[in-house]
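To start, the structure under review is shown below, and the notes come after it.
Removed: one protein chain of the complex. Kept in place: all other protein chains.
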Amino acid sequence: MTGLDGAHATHLLEQMLRVRRMEERCAELYTQTKIRGFLHLYVGEEAVAAGILENLGPDDAVVATYREHGHALLKGTPMTAILAEMYGVAEGCSGGRGGSMHLFDAANRVYGGNAIVGGGLPVAVGLALADKLAGRDRVTACFFGEGAVAEGEFHESMNLAALWDLPVLFCCENNLYAMGTALARSESQTDVAIKAAAYEIPSWPVDGMDVLAVDHAAARAVDAVRNGGGPHFLELRTYRFRAHSMFDAERYRDKAEVRTWRERDPIDLLADRLRQEGLLDDAGLADIEARVAAEVDGAVAFAEAGTLEPVETLTRFVTSEPHAGREVR
Amino acid sequence: MTGLDGAHATHLLEQMLRVRRMEERCAELYTQTKIRGFLHLYVGEEAVAAGILENLGPDDAVVATYREHGHALLKGTPMTAILAEMYGVAEGCSGGRGGSMHLFDAANRVYGGNAIVGGGLPVAVGLALADKLAGRDRVTACFFGEGAVAEGEFHESMNLAALWDLPVLFCCENNLYAMGTALARSESQTDVAIKAAAYEIPSWPVDGMDVLAVDHAAARAVDAVRNGGGPHFLELRTYRFRAHSMFDAERYRDKAEVRTWRERDPIDLLADRLRQEGLLDDAGLADIEARVAAEVDGAVAFAEAGTLEPVETLTRFVTSEPHAGREVR
Amino acid sequence: MATTTYREAMREAMRDAMRRDERVFLMGEDVGAYGGCFAVSLGLLEEFGPERVRDTPLSESAFVGAGIGAALGGMRPIVEIMTVNFSLLALDQIVNNAATLLHMSGGQCNVPIVIRMTTGAGRQLAAQHSHSLEGWYAHVPGLRILTPATVDDARWMLWTALEDPDPVLMFEHGGLYGMEGELDEALGPVDITRAAVRRRGADVSVITYGGTLPVATAAAEELAARGVDAEVIDLRTLRPLDDETILSSVARTHRAVVVDEGWRTGSISAEISARITEAAFYDLDAPVSRVCSAEVPMPYARHLEEAALPRVPDVLRAVEEMGLGG
Partner (left out) sequence: MATTTYREAMREAMRDAMRRDERVFLMGEDVGAYGGCFAVSLGLLEEFGPERVRDTPLSESAFVGAGIGAALGGMRPIVEIMTVNFSLLALDQIVNNAATLLHMSGGQCNVPIVIRMTTGAGRQLAAQHSHSLEGWYAHVPGLRILTPATVDDARWMLWTALEDPDPVLMFEHGGLYGMEGELDEALGPVDITRAAVRRRGADVSVITYGGTLPVATAAAEELAARGVDAEVIDLRTLRPLDDETILSSVARTHRAVVVDEGWRTGSISAEISARITEAAFYDLDAPVSRVCSAEVPMPYARHLEEAALPRVPDVLRAVEEMGLGG
């Protein structure tokens, strides 16, 4: 990459910080039992969502996993609606019915929040198929972890997307572990990008801790997909700083490894670089942190003020209303 | 290949003819409604089963598809028991309960006869896992069509076998069509051997119409698998001379293509070569045909004389007998 | 009125749907070049081309999931799973996505997809190719389950199903494709929420659907000859069940026999029996009776398969055991 656009980079820094601070607050709220169920945090992986979503427009779609808070936020879902969803209140982006693993926001084309590993891939392929059939130049970005690569649905989806030349951007968030299973203990071929190539899908690995590298790679890939280049695949090499979920003793990796990776914290990396180039000073960073803190506080306040849906409407949304039933003819 | 072992080659010719004549008779019996249900014939593909099974021993296992008559026969299942099975009589190798798609023969380690495309692959992986855990040097040969390559189970099974270094020989019978779907319309990457390589499984394509080539490749592959070389993959390039099943109008391919392939009939290819080298004459071929005809006639007679299982025992074999139920303690 | 087969009626329904609505397309294994595994889609490729009559690889989970995604993207896919037996490979997509997306999203993401599949036994296809799992699917909230059993329903249910904003599964019994019947060409889209009384009767309600409707009807004729006036109810939809039609019939007949090709234990007939008992316990002259398939993986041998399936004599016996026509 040549040169550094300070404004753009600073914006990416702020985006990553919005995710980081939101996630950190979620962890606190979980210990306070304000948030329940399973909670999967994105801390350490922020550069991936920030770099890729920077390159998507409002008409583009996102399909993600249960570790999707950051993706929804950066696709445009208000933090207020995200926090409210985790509180299980009616003001949540899924009306309190989805929770942490199922953030939906049709207006911003966020199609979840899928908690079945690999389950989102076919859906992303279908969204892209609809765009192709309708002649729209929209892109569908599908995020999934490297653990999903072992699932049959990964294989079937890769093949369909390539065979039908569909506008999907596959984003494999390779954080080296699927819960406690290291990549080398789940794949005979650990080079994920090579796997994708076996479907004739252009694919390349990206330093997932360097948001500028992700941004740059995403710009090229999204452009190619949007312009009829068919599916593309990015392997984002990143790391999960925290436990898989809130029920993980982390027996499968040692502290030293985590420490080493933390030295490449995507936020620190970019902040330092901006400082070196004189594009950011402590005051500037403090301003950003202040804005982000205010947004997080506001979101929590919004969620706290949320209202519970009445139990009477428990069975709403099992089918659409009003229903298309017809008179007998 | 250097030199030609006449006795061995003649034996392979006879093996292919046993399959060919049996299958041809099955077609007649189907039109006579002696055989019912779905019937998938192996005509044109005989060199694959003949060449590979020649290299397996009695302790080795076979898992095949609904197009498995030849595999069972050449693994050692008597033709009488195979024909009887298709007649649905008690003397059939599966007691008349399996039919054409489900030939089983535990004594010869023939584990079916699986009618779910891709469904046999995980089972073959498991049989090999048992051998590895028990420290036995047995090989499990798994046969499947190129259409199965699109199934998620193919992907998951390849990865497990390679990851765990299991003694499986994957034999992909690439006859270019999955029912009416040509390979190019089902795979973005049509080179099946390359797909297997993506799992780090040694794989190579073989001329599936040349039984000597198949025999040679199988000898190498089986030897490698048996000696701890982990899974191996053979793509056997062959062709189905007849319809997919007895309900196929063959709209998806033209007669010319079929004619061209028939010019490479594996039986004629070998017979001609043996003739050229003076290792077979008309009398010799006539002897073989006579032996085979007698075997087929005998098998049909056996099936015709078969007995129907009494309806009273309909629900046998839902669970094993005697049952392991225990007294309450 | 014109005589047609169930197969042709189904094909006409799809042709009609694709002509009427640009968003409708058909996707599945061998629906195109092969001409349809059971020749249902024969000729559609020629009329609508490979984009709208889309052959898929053998990837049940991915192409069903792709249908779900296409529906979210504004299309109206008809996804054909060759047979219910293979639908097990797509079950995760159907149960965890198609059926749940609307709810999980708080009402934002409805999935207007129609998934068609052949179901049932009776053709000596053995254990892996003879399942009747429509009752299983009827367990899942968020799905609508249809079982067309007449040429009119084969021809006209699809229209209404495609207008449904939510997922609809259509189960077509393999034994019905060749069935001929009088088609009401002017009928138009039909109600898909109600059962139909196919034969009026006063003595016993024979409740069935799909592939066993002919069995129930034949049994009713036989019973008439024995002086027993049987009412035959074709459920048409297994989810939601039309309690009203079922219960009003039983209120008149005081006796019910459910005929269902599924294995007896945990079958949809168990649900129907339980509902009738819950709602009409004091009206019943006898416990609700079930005529189902024997609990055995379907054997290949013809005589064993026939013995395993619910047939006319089994229905007659069930009615006799209620003290009628004995």
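The chains carry the letters A, B and C, assigned in the order they are written, with residues numbered from 1 in each.
Convention: a contact is a pair of C-beta atoms (placed from the backbone, for glycine too) under 8 Å apart; a residue touches a chain by one contact, two chains touch by 3 or more.
Here the structure is a predicted model, which means the values were calculated and not measured.
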Contact set of the excluded chain (shown chains only): A, B, C
Residue of B:Val19, B:Ala50, B:Leu74 or B:Val125 touching the missing chain in the full complex: B:Val125
Residue among C:Val31, C:Ala70 or C:Ala99 that touches the chain left out of view: C:Ala99
Touch with the omitted chain, as defined above, among A:Arg25, A:His102, A:Lys195 or A:His232: A:His102
Of B:Gly51, B:Gly98 or B:Gly180, the residue in touch with the unshown chain: B:Gly98
Touching residues on chain A - with respect to the absent chain: 36-38, 85, 88-89, 94, 96-102, 114-119, 147-148, 150-153, 178-182, 185-187, 248-249, 251-252, 308-309, 311, 314-315, 318
Those residues of chain C which, in the complete complex, touch the missing chain: 61, 85, 88-89, 91-92, 95-96, 99-100, 103-104, 126-128, 131, 135-136, 138-142, 239, 241, 262-263, 265-271, 273-274, 277-278, 281, 284, 286-290, 295-297, 299
Missing-partner contacts on chain B, residue numbers: 61, 63, 92-98, 102, 104-106, 111-114, 116, 119, 121-131, 133-134, 152-153, 156-157, 159-160, 163, 316-321, 323-329
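Keep in mind that, in the parts below, only the chains that are shown with their structure count from here on.
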Chain ID, smallest distance between chain and overall C-alpha centroids: C
Most distant chain from chain A, judged by the mean position of its C-alpha atoms: B
Intercentroid distance (Cα basis), chain B paired with chain A, Å: 46
Chain centre separation in whole Å, for chain C relative to chain A (CA means): 40
Rounded Å distance between chain B and chain C, as computed from the means of their C-alpha atoms: 36
Overlap residues in chain C, where contacts from two or more other chains coincide: 56-57, 59, 61-62
Residues of chain A engaged with two or more neighbouring chains: 152-153, 156, 159, 163
